[in-house]
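Of the protein chains in this complex, all but one are displayed in their positions.
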């Protein structure tokens, strides 16, 4: 089976750069896949694609060496298994607040005896190798989103779930839960303290931490802080930013920050 | 953020006219959106569309001032949040039988601190305004379907859930549960008694009641009775009715009622 | 090979009732296919479907005994042949103004030695029989649209093309060309004189004449006049009519004629 | 309502031959529907289709007399009901490990008073008859997958659920759970003992047993053993096998068994 | 009928800013439609969309006041008319080298007596008004691409075609034809001389000139030179530029110009 390049980079103590897909198009996906990200995540939570477009997008990613990931919209075994069978090399699951929820999530990603994933890796077998089913438990990565106060309170228990590879932080929801207000790329004390608590728990249990960022400078600070996976914006936010900036350049208007997506 | 016109009409004590979409086509949707309904509901329960067509249909509705709603096929937070992110201004949820089920439903439609909706209103933000996330809890409407005897028994408890905007009655399922037989546009005593009980509970808690109808005359009676939202047939039932009536007119055959959809 | 029921009806001197498809959906198509039309035409000229939806719609028609036809957007052999391979049992071709244009059109619908249609009836063979290629020249119907003064002047020459099965009249374009104004279901002298001239030429050459109508009463007059194929409205016009009439019924507004499609 | 041919065959004590669909295409589906299987199953668990393609595929099956079934990816009422409304004449549900899970599954397939299926058989009514809702509980088949040791331990309790029509065995998952290794078409003692235990429980409760096979010879042995439903490979496995065998024939290479799908 | 805002701006002597769509997605289109361009062009020549996606994209543009245009892949009447019926308010046609070719192009965009456009503005009528057919000849804009030496030699004859609204210059093809090399945003003498010759011919005949640009500064120079329509990049080029620049920012690599599209 083809190995998952993200895992080696993380084992080497380095950080990976992740792109984020909201546009349900194989063409925009292929453009993103050629841009040089280590991985791309098909976002089935806040993106505009259904399952079948997601599968097509996973195929478009496979035209390059970029690693394909997917985020599901809820902790549901059926949906998780379908994305894995279609070739996602990892799943990001939102709203993991307890150890039990995390166990259910990881179980859906692992074949017996580590979990309850159903055997039938239709596309994954064709593209990653005939021995996929024997090695998938080692190569598929599982990332649990920590985005509520409850999750923060349970962070060590969640981190201890066997088979969990990392945390993924959506700053918007976490801040909304903790501080009553959303926002990205913030550096206020309360948020950074939560971030450090999550990171520390992750390190105690030998797993990585990732985060969604809106700027290169913030992403670099996150890597310096010890996070090993940074996502930069989304495809439609990148497109919107470039288009608005161009139009405003022509109109002689100062571009205001105007993001199409919020976290 | 753009306000939800349905809420103002209801506050004014008036009724709104809703259309119902089963055909997974942006063209039929645009035709319906130009017909003059106050709102259109993309029916993800008994309609023939998947999520991505539903999103395209929400876009087609946005070419007019018609308010876009969606009905989900089950009380699942992931699916509900995706439709809201895609621009639905309200959700109709089937099979709400208890207060707990209603709380879970409403929670999925509301941002912290009123619920657990995840922050990331990708399309909703672009079309309704950059301040969408701050006002969405006030503008998105939540309609719980009362369609079993159990729900009828719990109707006051359900109505009391904070954040619930109304009931929606599918006469077919409610009659099937109460009386062992389906059917639309009925006026027998048992059904009307149930209807009045639901309506009374709604009024006690300051929420509205809507119902699915098959004829203009029945819809008008429902409004006279105090319901504030009436749906008339579905797009494919309207098409089928018009097509069969035309064919029968040519064949010299008397048209029998032949609905493609039943509730 | 399965025979084309339209041809037998026409040989019996009777008229067929045709439906018209503008909505690119297999569900609305299946609803139309169950409404009782003798044939349904997938309109690739003024409809909203691309080729692949057209193929899916031809499949939806095949769930019933309704005969599948298609109208192309121009007299192009490639497009005509693709629709035939996909199972259309006849082609309506717009803008046939000369004998040469008609010969090119018919040639694209016929295998050697009667024409240049390329061998490879992928779907047609599966659904109509393994001997499709040997009998298709006899079963596939070819209908040329007469819609300009030039065509009217050449109507006998056009009618004489071997392999042509009939004329199809789009009243809107023919009236626009002759009288400088469009419109459907008209009975003014100039238009009826043109109609009769076309019908007479058709009868002289043993082919049928069809026409697009907006009402049952006009269609019945056309059959009485000798036409053997009448189309009634389109799917989206039927839907729009039914929806607007329903909304206006609720609003207490008199419905004005409001067609979504014009010819 | 049109009756379900599978039920009559099973009542006659005979076995049915089932095909399996992983390719999200109406054309490959129509090819499979003309191949002579008694039924075809749209596999929403390990197949590559979303819901809307599944509906299109159910339509393509309806161009023939082949019975349409669907497998869901999880025991979720919403998804089950949508496939039934779209015309599936039976549901195969994975991971039924307890009597309660089986009751929930069957309930989603049955109208009141036998279950909680919501009334609104949009497409099913058009293609199977206006009286669909009154007879669907008798015609729709429910097949529970037995694929874990827990299910094996509970097999009699599961079989006793009222309204369950049969068991369906995915050998891969069952072997993985029992023996720690997957694989198809095996005849080792442990697996056959489990198979016989399931079959015996089924017979005690008057329901049938089906199984997924990779070869004609194994399928024939299964029928001889008493199973009444055998599936042979999948569409993409058949395609892959034929393509690889052709290429290897040209290259002078001996074809190795290379399946694109595993169970 | 709704008037075409581009025509008024041009009559006022001002320039319009055009965006260009290569991604076959209604979501990326809606993002572009909210960016502030005066018009967006669905590029059916070098874009990745088929006709049906193009129609969906025209619908997505209609959620804003942005004017919808389309470029066809060849001077074919059938394809041109379909895009107009679907709501394009103007057509850009490549490879217009002679007066006859230009006449054929313009004729396809105009109803009788100005051209041969077929009556049946299915979607255009619904969104622009019931009187669309009477006013469309005045509102639909026609832009002929001048991209060969032959066209340059015939530029006055082409400009004189009645009903032509303007020229559109694809610098890549024009430079390739004239100078044997492509490229965008060039200011060498030979290219500018050709540009001025085209512009002068346009002004002599009272029509506008547009051009495809890769940068704001070049677009501003073009407007200063007298051109009245400037396009800036494409959606996928904007996305690629933003993505590559982000990745390179993270990698500490200097971004090289890397366009995904060339003209």
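Should a chain be cited, it is by its letter among A, B, C, D and E, assigned in written order, with residues numbered from 1 in that chain.
As a convention for this text, a contact is a pair of C-beta atoms (placed from the backbone, for glycine too) under 8 Å apart; a residue touches a chain by one contact, two chains touch by 3 or more.
It should be emphasised that the depicted structure is a prediction, and the values quoted were computed from it without experimental measurement.
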item	value
Partner chains on view for the chain not depicted	A, C, D, E
Touch with the omitted chain, as defined above, among A:4, A:59, A:118 or A:246	A:59
Listed residues E:46, E:205 or E:221, member touching the removed chain	E:46
Among E:19, E:36 or E:170, residue touching the chain not depicted	E:170
Touch with the omitted chain, as defined above, among C:61, C:126 or C:155	C:126
Residues of chain D (touch criterion as defined above) contacting the omitted chain	17, 19, 22-25, 27-28, 31-32, 34-37, 48, 216, 219-220, 230, 232-233, 235-236, 238-244, 246-251, 260
Residue numbers in chain C that touch the chain omitted from display	50-53, 55, 76-79, 81-82, 85-86, 111-113, 116, 118-123, 125-126, 130, 133
Sites on chain A contacted by the missing partner chain, in the whole complex	26-27, 30-31, 34, 55-56, 59-60, 62-63, 123, 126-127
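Definition applied: only the chains that are shown with their structure count from here on.
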item	value
Chain A and chain E: spacing of chain centres that average the CA atoms, whole Å	38
Where chain E touches two or more other chains, by residue	27, 31, 34, 55, 123, 126
Every chain pair in contact, whichever chains are involved	A-B, A-D, A-E, B-C, B-D, B-E, C-D, C-E
